[in-house]
Every structure is written in C-alpha cells, then in structure tokens.
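Missing here: one protein chain of the complex. Every other protein chain is in place.
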Amino acid sequence: MSLTLSLHTLPDVPIEADVICTDKLNNVNEAALSALTIFHGKEQVMLGDFFKVQGKYDGEIRIEGDLSRIKHLGAGMSGGRIIISGNVGAHLGAGMSGGEIIVEGNAGDWIASEMIGGRVIVKGNAGHMVGGAYRGSPVGMQGGEIIIHGNARNETGNAMRHGLIVVGGNSEDFTGVSMLAGTIIVLGEMGIRSGAGMKRAPSFPCIRQKCFRHSPMLAPIILLMCESISHILKSTDYKLMMHS
Amino acid sequence: MTETMILIPGRTSEQGTALNKGKLKAEYQHETSMLDINTEDMERLGLQEGDRARLSNETGEIIVTCRGRKPEDLPHGVLFIPYGPPSSQLMAGETAGSGMPLSKHMEVKIEKVDV
Amino acid sequence: MSSAMRIVNGKVYDPINKIDGETRDICIEDGRIVESIPDDASRIDAQGMVIMPGAVDIHCHIAGQKVNSGRKLMPEDHKRDPHPGTPYTRSGSGGILPSTFATGYRYATLGYTTAMEAAIPPLSSRHALEELDDTPVIDKGFYVLLGNNIFLQKLLKEGRHEEFRQAVAWWMNAAKAYTPKLVNPGGDEPWKGKRNTNVSDIDEKSNGISPRQIIEAFINAVTAMGFPTPPHIHCNNLGHSGNYLTTLETMRTAGDQRAHIAHIQFNSYGGEIGKNPSSKAAEIVEYINQHPNITCDVGQVMFGKAAIMTADAPLAYVLRGISKNKWVNADTECESGCGIVPFTYQEHVYTHTMQWAIGLELFLLSEDPWRVILSTDHPNGGSFMNYPKLVRLLMDKSFRREEIARVNQKAIAKTALNDLEREYTLNEIAIITRAGPARALGLRNKGHLGPGADADITIYDEMENKEMMFNAPRYVIKSGVPIISNHEFKNDHSGRLLHIAPEYDQKIEETIKPFFEDYYSIEFDNYPVNDSYLHDHEVISTGPLSS
Partner (left out) sequence: MSENIRTVKNATCTFCGCLCDDMELTVDLDEHRITKAKNACVLGRAWYAEHVIEDRPAAMIDGKEVDFDEAVEEAAQVLVNAKFPIIYGLSDTTSEAQREAVAIADYIHGTIDTTTSVCHGPTGMAFQGVGESTMSLGEVKNRADMVIFWGGNPAVSHPRLFTRYAVTTKGMFIPNGKKDRTIVLVDVRKTASDPVANIQIKVKPGKDFELLWALRALVKGKSIDPSIEKITGVSLATLEDLVDRMKKCNYGVIFFGMGLTMTRGRHFNSGALMALGTDLNEFTHFVVKPARGHGNVTGADNVVSWQTGYPFGVNFNLGYPRFNPGEFTTVDTLSNRDADAAMFIASDPASNFPKPAIEHMKRIPVISLDPKQTITSSLAHVAFTTATYGINTTGTVYRMDDVPITLRKAYDSPFPSDEEILTAIKKRVRELMLSKYGTSGVRGEAKVASLTPL
C-alpha cells in the first residue's frame, strides 16, 4: 500500500510542508510520519495535526483534500511520485530534480520553479510563474517537463534554460520572458509580450498561426500569438537581452 | 449607455494637500471621488459636467462626479481619478506574483447615474 | 562589564608582546586585559588550545549605501545561505554580502573582533554609521572617500595647502571617519563628465589635477596631522594589466612618509593593457620589503562567488563588460562614484588563476609580515568567510600544492608559486591577521594581549587542519564578554565605533560653505553627522604626539 496523506483539518494560515517529499520518507512508519515537523504560519506543528497518515512510502505518495493553502509540496524531490487529488498551493515541486507530481485539480503560483528535472502534470489550471525563476535569479527551469492541461498565468517559463512546458489552455502575459532555451508550447491564446527579452533565438517564431516545434537545448521556441511586442522583437532579431 | 474604459488613479495637488487635513475630512473625500473624463466621451455617454457616473468592474463599483477634460489633454477611453478610498473599491487583490496590484490600469464600465 | 575572568593553560600567540606559543594565563577585568585578578574569578581552561588576540580586518566592504545596494541586488545569493537567529542573536542572510547582523556574527565565528569598512562617501556616512550600529559583536570604523572630492581638489589646484589640511580634518569630523580613502584619485571626473572615460596615468591631469598631486597632498596632510593610520590608497589603473608601474609610482610618491596601499594584489600586474596580466608580485614585494613606510593588505582572490564593489566606477564598468552580469553604477555628487557587479572567480580561467597566484606570491615573498596584511578585499576578491582557507594556503605547503594542481596551469607556469616553499607559522598568522593590522591602523589596544589591551580574544582548538581550526574558534571574547562559548553564541554585543576627531580651525567652514551651497543638494548645516550616531564609540587620538 502506498502512503496516503489525507488533510483532516483546514489550516488557518498557509502551511509549508516541504517535508512531504519523496526523498525524505523512505522507511518511515506512520507514527514517525505523523510526528514530522511542518510550519503552520510561524508555528511548528506535526504533520499529524493536519493529515491522517496511512500506509508506508513505497515510491508513491497520495495526498487528499483541499491543499490550496499547503505550499512547497514535493519541493526539491529527486524521484518517486506524488499524486494530489485536489487543488494544491504554491511552490509545488519547486527545484525538483526528478520524479513525477500529478495534480488532479488546480495548482498555485511558482509551481516547479527553478526545476531541474522530473515531471509535473496539472490537470486543472496553474498560477503565475510556472517553471519560473525566483526574483534576482538569472535562470529559471533547467530541465524536466511541466504539462498544464488547463490555463497558466503570467511569466510562464520565466528565464527558462532547458526543458518543456506545455499549456493546453491559455497563458497570460510575458510567457517565456527572458528565456534562454527550452520549449514552451501554448495551445490556446497567450497574453501580451510573450517572449520579451528572449536570448539566442535563431529565427523569429511563427506569428498568427499555431505551430508546434520542439527544439530542446538549441533555442527557445515559443508559440506566439501576434502581439505588439512581436514587431520590436522581429526588428531586433531577439538579440536584445534584458541584461545588456 | 455603458462603455468599458481604462481608469488611471493618480495624485493631484488637491488630493495631496487635502490628505494633510485628514482622510476622514470632507475635502479629501470630495477630491477622491472626482472623475476626469474626455469631453467627447462625456458627450457620447450623455454626461454633463458635474454629473454622477457609476464605475464598476468585477471587484466593485463606485459613484463619482464627472469633470470634463479636453480631448487633447486626456485621450479617448481613459479616465483619471485621484487616489483614495473610491479608487480602492475597484482594485483587485491579484498581484501576479509581484506584490503590486494593477492600481493604475483598471478596466471599468462607466455609465451615467440618473439622480 | 565588571566580570573578571582568567584563561589558563592555553598557548598564547601575541607577537606585539613577543609571545610565541608560550603557555600563559590571560586575565580579564572590565573589558580589558589586566596583569592579574583574584583567584576566585571564573576560568576558561584552554588546555590544547591556541589563544590569540581577536583578529582585525583592515579592509572590507560591510556597510553603507554601496554594500546595501549590492544586498538588494542579489536576493538569489541570500536565498542559498540563510542565517537563522538564535535566542541570543538576530537572524539574517548570508551569501557574498551578508546582512548586517549576519556580518557581525560571522566575523565573530572566525575570531574577528574588529573590521574596517573601506569606502564611504561623506554624504552617506550617516547610512554607514546606522548599519555599523546594526553590525554586532565587532568594533568597527570606516575610511571616508576624499580622493575625488571636487572641493578638496579645487583647493589643491589653487595651491591652498593649509586650507586643504584644515578641510581634510573638518571632513573627518563631519563624517566620523577613521582615515581618508583615495580610490582611483582623479578618475571620477572623466567617468562622470567625459563620457565614461578614466585617467590612465598617475601624472595625467584631469580637470587640472593629476592623481599624483592628490596622493601627495593627502599623505602630507595626514602625516602632518598625525592620524593613526595614513591614507589608504586604491591605486589608479586597478585591475589593468601593466598597472604595477602605477603602483610603484604611487608608493614612490609617498617618499619616506607612511602610506597604505589597499588590496595590492589587484595592482601587481604586468603585461599590456587590454591583454592578459602577468605577475609582478616580486617587483612590488621588493619595493615594500625595502620601504618600511609602506603597509599594504593583499586583497587575495579566492575562487567562487565574489562581488565587485568599488568606488572605482570605471573599473566596475569594464568588469561588467566581461561578466555580462547585472551592473550598478551610482554617482555621488562632488564626492565619489560607485560600481557593483556580481562576479565569480573560476579556477580554469587564466586571469582569475593569475590573480589568485599573485596574491599568494605577495604573501610568500613578503619579508615583513607586519606590513603585508591578510585581506580578500571582501567581497571583491571573495568573502571574508574564506579567511580560514587562505590561512591554510599560507601555512600548509602540501595543501597549497593540491590547490595549485586544480587551477589554470598556463597561468601558474608564469608565476613563481610552484617554487615557493614557505609556510607561515602561527606567530606569523597572528601578525598578518592581528598585530600587523592593529599596528598599521594605530590601534594600540587591539592586536595584542598585554595589560591595557581590549579583551578581544579568540581561542582555537589546536588542529592540524588549519582551515578547520580557524573556521571554528571554541571561544570568542569581545570586550571581556564571552560571545561564543564551546562554539555556540551565548551573548550578543553591539561593538563600538572607532573614529578620529582631529582638531581644525573652524574658519574653514566659511571656505567650504559657499562651494557647498552652490553644488551640493543638501544644506551645509545638515551635512556633518551629529554625535547621536556614535552610540558606543572610541575616539582614537591624533596629533604629532601619537605618531
């Protein structure tokens, strides 16, 4: 039986639970799992204070309940699988290097930010900064895959260097902003200023038509719906960087 | 008649000096519920100087008093209001991961209020 | 602090008092070292441990507007290195530019109890003082940037040397500073006013005055007024190949008067400008060895993260062109420039290895450790947190050899580093980190453990691995207060400000004021810093008697 965590008490304030991470739960029994420390705001509490813990980790964690105020789930994980039945909060899978996270509902902001490897699948919508860089950092996602079935919001793939982001629905402003390389595919509409500040793009992506090109490593390719910024980007061959 | 326009709250000297007297005073409250609007837009909306208008969006709605501005001073479709509690009522809490609400660029519906 | 304490059984290294590893008792009372105290006083048993005076950093960038601008610039660096609080200490952020609290506590964890911020424009000295007040444990002071001060240059151009001297003294008081700092003297005007250019020679006049004239005038004035330490000079052409000639000329300009050359490693390069540097460490050291009036700190480069942070704005712009990193330039009216670029020194890069090797050559060729002082020009050559590793590089030949094997061999081949067998002794380390900088700074109560000295004491477990040893003192005592006991913080302490207050003729204000009213953007009366910013402080005496 895989490990199941069911939220039994709704938090008053956000919970930070980067301890719910596949790498940290091997060979831990139910009692010890329940006693793991998580942060309820500034208060240190035990996992068992909010979650009913059942089973033992065997490579898969199932998490149930409305997790929209639970942050940092699976952050930094390097393998295994987390399956989240409902909605989930910010920083899901941030900095992860391997494994898989599947979210049946919606996800918050900064999911898989600065991700290195692995896969995140969100069946609902995702928030801002999907796979993005934290402020001040010149590099966002460096590898792995993020698949959003629904919509994503601003700054999807901010400063992305490698990997794949697919958005089944729409994305909002500044998709692929300051991108270095990697692939972003948006099947729906994009907001304004997509691809602003991209570096190293060999040619101007298709405008006014949907295209699907996958060119990992070599160059950032993003599906652009025509926007005013396109003109400027075209005329400058994308060579203008945010930095220089 | 209802139209969607862009509302830009900003500072004015009157708002700046009035807030020294106190934000609960009539002068500040009056100044922060004055709406600058292009006179041609006013005409189209059937608004006269000093008329009351309703501004609304998904977040809230407010009633303001219209002040005409020449079209060369304020572009079509752009509304200006001094910062204050009324403009807050139309501001959404979303900051898109920045901490900053879109406080100077709000899409609002404007319509005349018949008194 | 009236508590008395006796430290027994430790090996004492106190070069000023010529104690080299003897086992002695150290007695503390009222924050000072004393001859003796009653037997029933509390004791620290330092069996198997090494006792040294608290270390003194003669040159670092830890406070003020430019450091804070760098802090704001690099959240990604802070994020990697949080500094949690304890019930006794505040929290903060680490990284290459730690927050003020983290700076003070981290210096303490290395056994440092005094540090001097090296470059503050007078206009923002209040800011530096506020930050230093929030920098715990250590005593601290700052050098004030006067080398590009337009008013002072005006006096020099007009030959008004007596007024110049009065004005320098006035400025030291106005800023609550420790000594004047000259950074790329004469270089601000071409940078700000002539499309980002620079002076390239010590005798090149810009705006009617040459760097040499400025340097000479400051050395003369400071010598005449008997400041505890001479002007600290960041030479022209810093960082550029071929600059060792400028450095030699700068030192010659001092004649036989005292001068301190800051982070001299960055000014010991041969080769042609714009091309790869070669090492001229031997030439530089030879001059220093023969001229006892010169002191310097090395400004060792350490591989890894650094931040270029300097009042030498044109230099930062050049480095920004190389690193392509985010860049800050900040001009201060009538006084200074400033440039900031996050930087990383990498082993495989020829120039970075050359810089690293030149620093080590300077240390290893130096015949007088009292005058070649340990620094990394934090954060320019790397963080002060690298000091223990640097100590090991100096003390441990085989470790040095391992490290040399990891770096760019083309560069190493062009240096003498492979031939230098010298290993620093603990006594010499105590000199380059304590006694030497204290003496160079004229801090008579620092850098030693004789009666009357400040009870700033570091006690290390004696260990073979000197990096480990210097990384984690078992006890750190500041002004008699045990801050760290058994490696843990047990007390907080605010530390005090060290500054000078030379006398001056008040009439000089009448000369400065009209210029000030025309060209500054704040009021003259609001410019000098008042005493409320001093908090706990100590005025270091000046005047011919103290020299």
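As written, the chains take the letters A, B and C, and residue 1 is the first residue of each chain.
The working rule: a contact is a pair of C-beta atoms (placed from the backbone, for glycine too) under 8 Å apart; a residue touches a chain by one contact, two chains touch by 3 or more.
What you see is a predicted model, and the numbers here were worked out from it, not measured in a lab.
**Student:** Considering the complete complex, which visible chains touch the unshown chain?
**Tutor:** Over the full assembly, the chain not pictured touches A, B, C.
**Student:** Suppose we count only contacts with the excluded chain; which residues of chain B make the list?
**Tutor:** 6, 8, 10-13, 16-17, 20-24, 59-60, 70, 72-75, 78, 80, 83-85, 87-105
**Student:** Just checking the interface: what residues of chain C touch the absent partner chain?
**Tutor:** Residues of chain C in touch with the missing chain: 63, 65, 68-69, 71-76, 78-79, 82-88, 90-93, 95, 97-102, 123-124, 126-127, 130-131, 134, 150, 191-193, 195-196, 317, 326-334, 340, 487-491, 518-523, 525-526, 529-530, 532.
**Student:** Determine and list the chain A residues touching the chain excluded from the picture.
**Tutor:** Residue positions of chain A that touch the missing chain: 12-14, 16, 37, 39-44, 69, 90, 109-110, 128-129, 134-136, 138, 173-174, 177-178, 192-193, 196, 228-229, 231-232, 234-237, 239-240, 242-244.
Convention: only the chains that are shown with their structure count from here on.
**Student:** Whole-Å distance, chain A centre to chain C centre, using C-alpha means?
**Tutor:** 44
**Student:** Roughly how far is chain A from chain B, centre to centre by C-alpha average, rounded to an integer in Å?
**Tutor:** A distance of 38 Å separates the two centres.
**Student:** Rounded to a whole Å, what is the gap between the Cα centroids of chain B and chain C?
**Tutor:** Centre separation, chain B to chain C: 56 Å.
**Student:** Among the residues of chain C, which are close enough to touch at least two other chains?
**Tutor:** none
**Student:** How about chain A: which of its residues touch chain B in the complex?
**Tutor:** 109-110, 127-129, 153-155, 172-173
**Student:** Would you mind writing out the residues of chain C in touch with chain A in their complex?
**Tutor:** 73-77, 79, 324-326
**Student:** Which chain A residues qualify as touching chain C in the complex?
**Tutor:** It comes out as residues 134-138, 243-244.
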